[in-house]
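Removed: one protein chain of the complex. Kept in place: all other protein chains.
Right after this comes subunit A.
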Amino acid sequence: MSAQNESARSYWRENLRIIMTYMVIWFAASYGCGILFVDELDQIQFFGFPLGFWFAQQGAIYVFIGLIWAYVFSMNRLDEKYDVHE
(Lines give C-alpha, C1' and ligand atoms only; values in the text may rest on other atoms or scores of the structure.)
Protein backbone atom coordinates (compact mmCIF):
# COMPACT_ATOMS: atom_id res chain seq x y z
CA MET A 1 0.00 0.00 0.00
CA SER A 2 2.66 2.48 1.01
CA ALA A 3 4.84 1.53 -1.95
CA GLN A 4 1.85 2.18 -4.19
CA ASN A 5 1.30 5.55 -2.50
CA GLU A 6 4.95 6.40 -2.95
CA SER A 7 4.73 5.60 -6.64
CA ALA A 8 1.54 7.67 -7.00
CA ARG A 9 3.14 10.62 -5.27
CA SER A 10 6.18 10.43 -7.47
CA TYR A 11 3.98 10.23 -10.62
CA TRP A 12 2.21 13.40 -9.51
CA ARG A 13 5.50 15.18 -8.72
CA GLU A 14 6.84 14.38 -12.17
CA ASN A 15 3.60 15.57 -13.75
CA LEU A 16 3.86 18.85 -11.85
CA ARG A 17 7.46 19.30 -12.96
CA ILE A 18 6.49 18.78 -16.61
CA ILE A 19 3.63 21.27 -16.26
CA MET A 20 5.91 23.87 -14.63
CA THR A 21 8.52 23.54 -17.35
CA TYR A 22 5.96 23.94 -20.10
CA MET A 23 4.24 26.85 -18.34
CA VAL A 24 7.54 28.73 -18.27
CA ILE A 25 7.83 28.30 -22.05
CA TRP A 26 4.13 29.21 -22.44
CA PHE A 27 4.71 32.43 -20.53
CA ALA A 28 7.96 33.30 -22.30
CA ALA A 29 6.55 32.82 -25.82
CA SER A 30 3.35 34.80 -25.34
CA TYR A 31 3.79 37.32 -22.53
CA GLY A 32 7.57 37.56 -22.91
CA CYS A 33 8.19 37.65 -26.65
CA GLY A 34 4.70 38.82 -27.67
CA ILE A 35 4.14 41.62 -25.14
CA LEU A 36 6.87 42.52 -22.63
CA PHE A 37 9.90 42.40 -24.92
CA VAL A 38 8.14 43.05 -28.19
CA ASP A 39 9.99 46.34 -28.77
CA GLU A 40 13.40 44.77 -28.33
CA LEU A 41 12.52 41.86 -30.61
CA ASP A 42 11.05 44.18 -33.24
CA GLN A 43 14.55 45.59 -33.66
CA ILE A 44 15.55 42.20 -35.04
CA GLN A 45 14.53 41.96 -38.65
CA PHE A 46 13.88 38.28 -39.26
CA PHE A 47 13.51 37.64 -43.01
CA GLY A 48 12.45 41.27 -43.33
CA PHE A 49 9.74 41.34 -40.69
CA PRO A 50 9.79 42.46 -37.05
CA LEU A 51 10.26 39.40 -34.83
CA GLY A 52 8.25 40.64 -31.85
CA PHE A 53 5.19 41.33 -33.98
CA TRP A 54 5.56 37.87 -35.55
CA PHE A 55 5.61 36.25 -32.10
CA ALA A 56 2.44 38.09 -31.08
CA GLN A 57 0.49 37.14 -34.20
CA GLN A 58 1.98 33.79 -35.24
CA GLY A 59 4.92 32.50 -33.21
CA ALA A 60 3.10 32.19 -29.89
CA ILE A 61 0.43 30.03 -31.53
CA TYR A 62 3.02 27.67 -33.00
CA VAL A 63 4.66 27.39 -29.58
CA PHE A 64 1.27 26.63 -27.96
CA ILE A 65 0.64 23.79 -30.41
CA GLY A 66 4.13 22.42 -29.77
CA LEU A 67 3.57 22.59 -26.01
CA ILE A 68 0.29 20.68 -26.00
CA TRP A 69 1.72 17.96 -28.24
CA ALA A 70 4.88 17.75 -26.14
CA TYR A 71 2.69 17.42 -23.06
CA VAL A 72 0.66 14.65 -24.69
CA PHE A 73 3.81 12.65 -25.47
CA SER A 74 5.47 13.36 -22.10
CA MET A 75 2.39 12.23 -20.21
CA ASN A 76 1.86 9.13 -22.32
CA ARG A 77 5.42 8.15 -21.48
CA LEU A 78 4.90 8.93 -17.81
CA ASP A 79 1.65 6.92 -17.72
CA GLU A 80 3.54 3.93 -19.14
CA LYS A 81 6.40 4.33 -16.70
CA TYR A 82 4.10 4.31 -13.68
CA ASP A 83 1.70 1.84 -15.26
CA VAL A 84 -1.31 4.10 -14.86
CA HIS A 85 -2.21 4.12 -18.55
CA GLU A 86 -5.54 2.67 -19.66
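The definition used in the following text is that a contact is a pair of C-beta atoms (placed from the backbone, for glycine too) under 8 Å apart; a residue touches a chain by one contact, two chains touch by 3 or more; residues count from 1.
One rule holds for everything that comes next: contacts and distances are computed from a predicted model.
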By UniProt, of "Phosphonate transport system permease protein", "Anaerobic benzoate catabolism transcriptional regulator", "Cation/acetate symporter" or "Dihydroxyacetone kinase subunit L", the chain left out is "Cation/acetate symporter"
Residue by residue, what part of subunit A touches the chain that was omitted?
8, 11-12, 15, 19, 22-23, 26, 30-31, 34-36, 38-39, 42, 47-50, 52-54, 56-58, 60-62, 64-65, 67-69, 71-72, 75-76, 79, 83-86
